[in-house]
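Take a look at the following structure, please.
For this depiction, one protein chain was excluded, whereas all remaining protein chains were kept in their positions.
Let's turn to chain A:
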Amino acid sequence: MTVMQHIWIVLGVLFVLLNIAAGLIWVERRLLALWQDRLGPNRAGPLGIFIVLADTLKLFFKEDWIPPFADKWVFITAPAIVAGSVLLSFVIIPFAPGIVVADLNVGLLFFLAMSSLGVYSIVLGGWASNNKYALLGAMRGASQMIAYEVFMGLSLMGVVMITGSFNMGDIVDAQKNVWFCFTQPLGFIIFFIAGVAETHRLPFDIPEAESELIAGFHAEYSGMKFGMFFIGEYLGITLISAMTVTLFFGGWHGPAFLPPLAWFALKTILFLGLFILLRASLPRPRYDQLIEYGWKVLLPVVLANLMITGAIALWLKST
């Protein structure tokens, strides 16, 4: 691959991702409206698609206010961290054969490392805001992330054991015949749950919890700084969807009548829809219930999954 090609891939991925993050505003609002017997934004442009433009413009032109009681530099850094870390995670995802920004041999570890960095934005943002609601949100966010980080990593180890590699390309190749969602169903379910918790979306939107904490950790943010959290959240959903597809649903594999990139996009979109459907249907557990569910239910299950997978892998190797 030439340097130019590489630059094109980087720019292309960035362009598509940022547009997806913005476009999801519209998708989410229309889908939610559909499921909630309403119309949703349908005025500006065909099917209301220009709401994306309006929303983006609004975010850009809103007063970018830093509260006088906030810790200024940390307050500014926090939203950059979330957008940065999520965008960086995308570098390891193989969208189609040859379309990957960085084909790291520790790809999966890189993803886990980046998603762990994301929690800093919540904690720092909540802390720097110097607001009680933000602080409560940050505290909740921190404990939620710590809890769910653990099973997120563990749930993926089954896949790694079967493939024998952390490289994302190898993982996709290993699913040429059977997708890992069939051989690793528990791993898939737990990864997805942990993914929802990582992106703090409903039902796990506990750091924000609108009806309790108003907006939680980003209560004090406005303008584009809020916009960064916003983009970070939508990119996070896209990331988890893309990762689920890559790790458990064969990545770009699919019948030949569609190009690989289209298969990848299609599968990812399905999971994006699932995220929105979750938001439309489920209530929010209480913070301690969520943590308890993580440590007491998911952790044993994921460990059992790991041991069974390991045993089978060893057994297959020995025969």
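Here, contacts are C-beta pairs under 8 Å (C-beta built on N, C-alpha and C of every residue); 3 or more make two chains touch, one makes a residue touch a chain; residues count from 1.
Just so it is clear, contacts and distances are computed from a predicted model.
Undergrad: Of the options "Methanogenic corrinoid protein MtbC1", "Dipeptide transport system permease protein", "NADH:ubiquinone oxidoreductase" or "TonB-dependent receptor", which is the UniProt protein name for the chain that has been left out of view?
TA: The correct option from "Methanogenic corrinoid protein MtbC1", "Dipeptide transport system permease protein", "NADH:ubiquinone oxidoreductase" or "TonB-dependent receptor" is "NADH:ubiquinone oxidoreductase", the UniProt name of the unshown chain.
Undergrad: Tell me which of A:Pro203, A:Gly223, A:Gly254 or A:Gly310 is the one touching the absent chain.
TA: Answering carefully, the residue with contact to the hidden chain is A:Pro203.
Undergrad: May I ask which residue of A:Asp71, A:Asp103, A:Asp170 or A:Glu212 touches the chain that does not appear here?
TA: In the full complex, the listed residue that touches the missing chain is A:Glu212.
Undergrad: Based on the whole complex, identify which of A:Leu47, A:Leu282, A:Val297 or A:Ala311 touches the chain you can't see.
TA: Checking the options A:Leu47, A:Leu282, A:Val297 or A:Ala311, the one contacting the hidden chain is A:Leu282.
Undergrad: In the full complex, which bits of chain A touch the chain not displayed? Write them out.
TA: Given the touch definition above, chain A has residues 32, 35-38, 132-133, 136, 139, 202-203, 205, 209-214, 279-289 touching the missing chain.
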